[in-house]
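Sharing a structure, written as structure tokens. Questions coming.
Note that one protein chain of the assembly has been removed; the remaining protein chains are unaltered in position.
Moving on to subunit A:
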Amino acid sequence: MAVPRARLLDLMRAQCELFATTFNPEGVRTGNKILRQRLRGPALASYYPRKVMTFRDFQDEFKPLELEIEEEGEVDRLEHIAALKARGKSAPKKKREANTSKKK
């Protein structure tokens, strides 16, 4: 009843040809399992939600329609800075490029 090994190997070879797999009767480690793995980079890289639109984009979108939108936080910030400047308490001006380039 025992089937000879050569016959089994023939069957295996035919199987491999049919299903387009590699014929490897000794079970040698060819590293094919690495090639079979799917790439998971795109899935991993899309974990955090990306920035879709900024307020600037939103403003630009409505510019052709001549509609102006004010960003409240930004207006508040500019007002605050103006108030500081009026009292002479604002941040100092940036140094010139020429002065800084002398340093290493």
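Observations
Everything below uses one rule, namely that contacts are C-beta pairs under 8 Å (C-beta built on N, C-alpha and C of every residue); 3 or more make two chains touch, one makes a residue touch a chain; residues count from 1.
By our rule, contacts and distances are computed from a predicted model.
Missing chain, UniProt protein name, picked from "Protein FMC1 homolog", "Ribosomal protein S14", "Multifunctional methyltransferase subunit TRM112" or "Cytoplasmic tRNA 2-thiolation protein 1": "Ribosomal protein S14".
Contact with the omitted chain, checked across A:2, A:18 or A:39, is made by A:39.
Within the set A:4, A:31 or A:73, the residue that contacts the chain not displayed is A:31. Residue positions on subunit A in contact with the hidden chain: 28-31, 33-35, 37, 39-42, 44-45, 47-52, in rising order.
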